[in-house]
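One protein chain omitted, others in place.
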Amino acid sequence: MIAADLLVAQNIGFTIIAAIMVIGALRVVTTSNVVHAALWLVVVLAGAAAQYVLLAAEFVAITQVLVYIGAVMVLFLFGTMLTRARIGAETDLNNKNWFMGVPVAVLLFATLVIALNDGFGDQRLPSDSPVVSTQQLSDQIFGPYLLPFWALSFVLLAAVIGAIVLSRRD
Amino acid sequence: MLAAATEMTETVLSSGWFLENAWLIPIIPAISFALIIFFGKRMPKKGSEFGVASMLGALVLSAGAAYQWIQRVNGAEEGAYIAPIIKTWTWWQNDGVSLGIGQHVDGLTVTILIVVAFISSLVQIYSLEYLRGDRRYTHFFASLTLFSAGMLNMVVAENMIQLILGWEIMGLCSFMLIGHWWEEGANSRAALKAFFTTRTGDIGLLTGTAVLYFAANEWTTKTLGVSGFSIRGLSSWALSGDPSSAAITVGAVALFIAAIGKSGQFPLHTWLPDAMAGPTPVSSLLHSSTMVVAGVFLVARVYPVFFEGLNILGSGANFIVIIGGITIVIAALLAFVQTDIKKVLAYSTVSQLGYMMMGLGAGAWLPAVFHIFTHAFFKACLFLGAGSISHSSSHHSFEMKKDMGGLRKFMPITFTTWIISTLALCGVFPFSGFFSKDEIIDNVGYSGYNVFMIVGLAGAFLTAAYMTRATYLTFFGSPRGASAGEHHEEEGHGAHASHDDDAHDSHDTHGHDAHASHGPHESGWLITAPLIILATLALSSGFLNAVPFGHGWENLKKWVEPSAEVINPTGVAYVVGGAGEARVTAIEAGYEKSDCGTKTPVDGVCVAPQLKHAPFKWSKAALSTFIVFAGMLSSWFVCVQLYGRKNKKLVGLTERNKALGAGYKFLLNKYYLDALYENVIVRAIAHPIARGAYWINQNILDGIVNGAGTSAKTVAGWVYRNVDQKLVDGAVNSSGNAAQAAGGSLQPVQSGKVNMYGALLFGSAAIGALILVIINT
Partner (left out) sequence: MLVNQFLMLGAVLFCIGVYGVIVRKNAVMVLMSIELILNSVNINLLAFSLRNGSVDGHTFALYVIAVAAAEVGVGLAMVLLMYRNRRSIGLDELSEMKG
């Protein structure tokens, strides 16, 4: 009973994936090779997708894979190539700001840890909640959240036009 | 009779493919618009072929729909209610609010569809020649096509939302088309003026739609199973006795404000003459069939709402009839002081729209719709004629006094078509305007609005007078300015440059010298063909509803006017798409017996109020004809006739009209008449009044706007001197000094390095969050 409640398999899965994600994320911000950083980002994003599955969000997970790993990463690689970043290690990818970055990140993390521990302590997620179906999600998006959806469409349209305007040669 | 009526109850009304698929009509030009935008420039004709083809396609479908509608009406018993063909698809829905899109096809719809598709086709054909070589040729056709699509969509609209969609598309396209030659400041200002003025009215449209929706939705959903946006639903609801008088009055007034803006009615008419800045085909389309009749169409479409909300046919004058009456007179007077031929026509349009509104306001629904129909033809013809003159003879000038005159010899086709349309506009007997305008005036009087009948007659007088003046200045007398071949001199160039110099650059390179050698000449067939077609219709379209010839000639009334019958909304939702609705009351042949509009229907719904129809009397027609002729007589009678006798090309006109023929011999001294018209009549009578009206227009109406600005400026000046300079500045200066000191010390933070900003942002966020966490724990 206890074992069932603890969801051992899920917890192990979470821990492994989380560890990989954290390592990947650290590599993204520390590696001296832009292409490697992009590949590490893929690892993190795939891990995030796996976490979404653990969180009973299949559709979001699939979208994550399609949009992020499929499209956004390609964009990043193209951006890298078009700006002729060296394929290989670069010496000056980082600036001299680590003395700001580390304290800020640590401070933020400390604040978050305090707040989260305070707020959620050891609340448990419901272990038996059903997977959110795509239909539920679409009812949600095209029902009460229709207006934001429209607004988002306009954001995307504006982004598309903006990207074209910015990057065309004229 | 009664037995026959009950037998007919089960008859299914005929329908057909064209009626069932009328929603395709606006789709065709809409698709064509996309094609022009994306592929137009690569096509051999620069995209214009898409535009013309789509308009011709729309015309064919409209004609088919009209034919099948007539079949449908003829298949039913006379006076019976002919159910419109309504189709609805859900466009989108959100939390119980469901918006449909579809079609509502009835007699009014097919009438306007025919007019719009027809005029649009001709205008596009005309534009092929008129705008040849224009630098934005493709975009022009794209806008023109989308414009027509908007209007067609509005006409077939099943509900108010779809109607607003079309309405706004038109607003946008009119902006683009009026400002087509935006390089010139005046044009873009005119475009902005048109856009903003109509937008002011649009506030009323949105408000009115919302008010009516919230007032009507419950009733329409329960009774008819349609939403409160549905035109059919709103019409029935207005006559059902359900609406509170406040709601429906507010809704009707708001909607009418929209119509005022779009149709250039009195307080908001100022944009229309300025809209002449666009290319002439645009003016023609805008002023005859699409943009400006949109407001009239709106009123005609949801007429029961106005009927109930504004108490039409009740005691006393109502909002619509007052506005319409004022517009007729104001605009007609303004037409006298214009020297630009297109502006004369513009004010004439405003005045004629006033007639339509007045007719609607006085319960003369059918004559008003009929006037839309006939007015479209003759006004389009007049505008295209003006364009033809400027294109071929006066060298792109529209100044009648400076650059025209005596053109009848050079442009026989343009001249003949112009005269026919002018006579139609004035309402001379066999021409189309007579049948529609006289019906309006007649019915206004018959319904008890005697004051407005007199206003209408005065308007007819003025119309005849100013159109005669415009005709004289353009076609008679001796050629002046550009028409006399002076266009290579400075003046001609100046007049030319003030119009469309930029846009006609390429045209000029080959056209200029040609003009110099020929002088004024007739336009090419692409321009004259539409003129001839339109003039023929201006001549003949009146016979569609020729009331004077008896009941059998009142075809439009039979086909278009919805019967004011009480009908049963069968079952839960009313039947759509073909099947007739079960008739509750047997209607006798007189069909003026219905109580719709006056009493609450008991066992069904009404969709149209019972209106009165004035019986035709030749004495009344004679009176109005007399007034029209008096208008010409007192200003210019003799002059027009003289040219009729001398000009062999006008023989047809004299044959058609004995009165005109008899008067011709009086016209011998044109200079004398010119002087008479200009100096005596206009100066003495019309000029002061017209100047006064123009003054009111310029000073009072604009003054209110300017006054608001000026007073705001005055107040602002005082505030600036006293409050701003003394009080605020002191505070600002000292705080500024403090800020400067603080800024100086913080300057190093503004390193210009993005990462640093990021660090500061996140760092301060972290500190802020930390403080909050500490406080809360």
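Points worth noting:
The letters A and B name the chains in turn, as written, and every chain counts its residues from 1.
We take it that a residue touches a chain if its C-beta (ideal position, glycine included) is under 8 Å from a C-beta of that chain, and two chains touch if they have at least 3 such contacts.
The model shown is predicted, which means the values in this text are computed figures rather than measured ones.
Within the set B:91, B:553, B:694 or B:762, the residue that contacts the chain not displayed is B:762.
Where chain A meets the omitted chain, the residues involved are 7, 10-11, 14, 18, 21-22, 25-26, 28-29, 34, 37-38, 41, 44-45, 48, 51-52, 54-57, 59-60, 63-64, 67-68, 71-72, 75-76, 78-80, 82-85, 90, 92-95, 97-98, 100-102, 104-106, 108-109, 112-113, 116-117, 120-127, 129, 132, 136-137, 140-141, 145, 148-149, 152, 155-156, 158-160, 162-164, 166-167, 169.
Residues of chain B in contact with the chain left out of this view: 743, 747, 749-755, 758-759, 762.
Convention: only the chains that are shown with their structure count from here on.
If you check the complex, the residues on chain B that touch chain A are 92, 94-95, 753, 755-756, 759, 762-763, 765-767, 769-770, 773, 776-777. Per the touch definition, chain A reaches chain B in the complex via residues 95, 97, 100-101, 103-105, 107-108, 110-112, 114-115, 118, 143-144, 146-147.
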